[in-house]
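As you look at this complex, bear in mind that one protein chain is not there, while each of the others sits in place.
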Amino acid sequence: MKLITLAGPPSRSLGVIVDTQRQYGQVATVYGAIAIAVLILVLVLTVVIVVRDRARVAGEAPSRVHDAPRLEAVYVTALTGIAAFLVIFTFIHENKSDAALTTHSGLVVQVTAAKWHWSFSYPRYGVSELGTDSSPPTLYVPQDQNVDFRLTSIDVIHAFWIPLTDFKRAAYPGYTQNFVLSFNKPGFVRNAGVCAEFCGLLHAEMRFNLDVMSPAQFGRWLSSQRAA
Amino acid sequence: MTVGARVIFAIWAAFLALAATVEWALFTRHTPNYYLLVILPAVAIGGALATALLASPRRDATAPARPRIIADLSMPSALVGIAVGAMLWGAFIGEWLLLIGAGLFMLGLGGVIHELVETRRLADATTQLEPEQSENG
Partner (left out) sequence: MSSVTITLSPRRGLLAFVGSTEHKVLGARLCIMAFGWFALAGTLALVMRTQLATPHGALVGHMGYNELFTMHGSTMIYLFAMPMVLALGAYMVPLQIGAADLAWSRVALIGFWMILGGGLIMWTGWFTVNGAASAGWYAYDPLSDRVNTPGNGEDFWIIGVLLAAFGAFLIAACILATIVRKRAPGMSMLRLPTFTWTMVVTCLMVLTAFPPLIVAMALLEIQRAHGGIYTVPNGPFAYQQLFWFFGHPVVYIIFFPFLGAVSEVIATFSGRRWFGYRPFVFSLLFFAAMSMSVWGHHLLTTGGVPTRFFALTSTALLIPAGVEYFDSLATMWRGRIRLTVAMLFAIGFLLMFLVGGLSGIWIASPPLNYEANGSYFIVAHFHYTLFGGSVFGMFAAVYYWFPKVTGRLLDEGLGRVHFVLTLIGVNLTFLPMFVLGADGMPRRVADYPASSGWQTLNDVATAGSYILALSVALFLVNVVLSLRRNIAAGPDPWLGQTLEWATTSPPPRHNFVSLPAIRSFAPLLDERDQAAGQRAATAGASELSGR
């Protein structure tokens, strides 16, 4: 899915498909192709010019032409066209990912970031997942359902990031962010989530696991938690 | 036609205003951006006006010829720079450094003023010595 997929560790290959990931993949493919084409074009042009026009003994005098307004105008128009294409292409995909991110229905999960741990609670069920000192918490979500995240922080600015979803959002103290993700492939991923905004001493250790369960499994997990 | 510095400020202000207008017309009127984006061109236009009024090179051309005195060394200026640091640092290190810094600052400031007065005196003296000197810079 990703343009760059070198050195992917086995635990990550489970894959979690959410809509933000789909938009990322589509935009990345187009942007990546254009970027690599431009890079190769400039590289080749530079090498060709340097090799061809390198001064040799008794070489020709350099060209005296020092502007080409019409050519440059055409070029600027082309650049503007490329920029316009990229912006519109981005807007189209941003609209799609925004639509998915704001479909507020389904399971509500309250995510609270604190120095330096995450906690997840499911307010409708009175269930909380905190993790322990030695092991990070796990975010349990049902497969193929919209999960309505309510993200906040109790101290400094953090950022909620599950790299597999290609999505992150900053968490501010005293303010709640709202976004919806839906996870389409089941599986457990260790250290799937990290904090992406530097938040002090143990920022590097602020992680969580992700467990995408079938709805039936998820229901069983919820009731076992409520019983406990 | 020669393009003066004023034109540059004006183009700069126009481009900044363009960004502010695009944001205002096509996107959300988002308060912080709006403040920052509007203040900018305003400041730039102010700069353009100030340059137009104060920094016109023509004023120099019509001014009476005066030799330029260039000070090569200005220890008081260095002292001012160091003193500002000392004062700020003193706010945390202790009052003694703040006071020393303030003292140095006054000393440096006095020195700079003395230099400026001295420069002017020298310039006057030189003008009297060589009245035909002209300036073109």
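Note that the chains are named A and B in the order they appear, and that numbering of residues resets to 1 at the start of each chain.
Basically, a residue touches a chain if its C-beta (ideal position, glycine included) is under 8 Å from a C-beta of that chain, and two chains touch if they have at least 3 such contacts.
These figures come from a predicted structure and were not determined experimentally.
**Student:** Considering the whole complex, which of A:Ile82, A:Ala99 or A:Ala216 touches the chain not shown?
**Tutor:** Looking across A:Ile82, A:Ala99 or A:Ala216, the contact with the absent chain belongs to A:Ile82.
**Student:** For chain A, enumerate the residues touching the unshown chain of the complex.
**Tutor:** 2-4, 6-12, 20, 23-24, 27-28, 31-32, 35, 38-39, 42-43, 45-46, 49-50, 53-55, 59-69, 72, 75-76, 79-80, 82-83, 86-87, 90-91, 93-94, 97, 115, 155-157, 159, 161, 163-164, 166-170, 172-175, 177, 179, 190-191, 194-205, 207
**Student:** Under the stated touch rule, tell me which residues of chain B contact the chain that is not displayed.
**Tutor:** Looking at chain B, the ones touching the missing chain are residues 2-5, 7-9, 11-12, 15-16, 18-20, 22-23, 26-28, 30, 32-33, 36-37, 40, 43-44, 47, 51, 55, 57, 60, 67-75, 77-78, 80-82, 84-86, 88-89, 91-92, 112, 115, 118-119, 122, 126, 130, 133, 135-137.
By our rule, only the chains that are shown with their structure count from here on.
**Student:** What is the distance in Å between the mean C-alpha positions of chain A and chain B?
**Tutor:** Their C-alpha centroids are separated by 45 Å.
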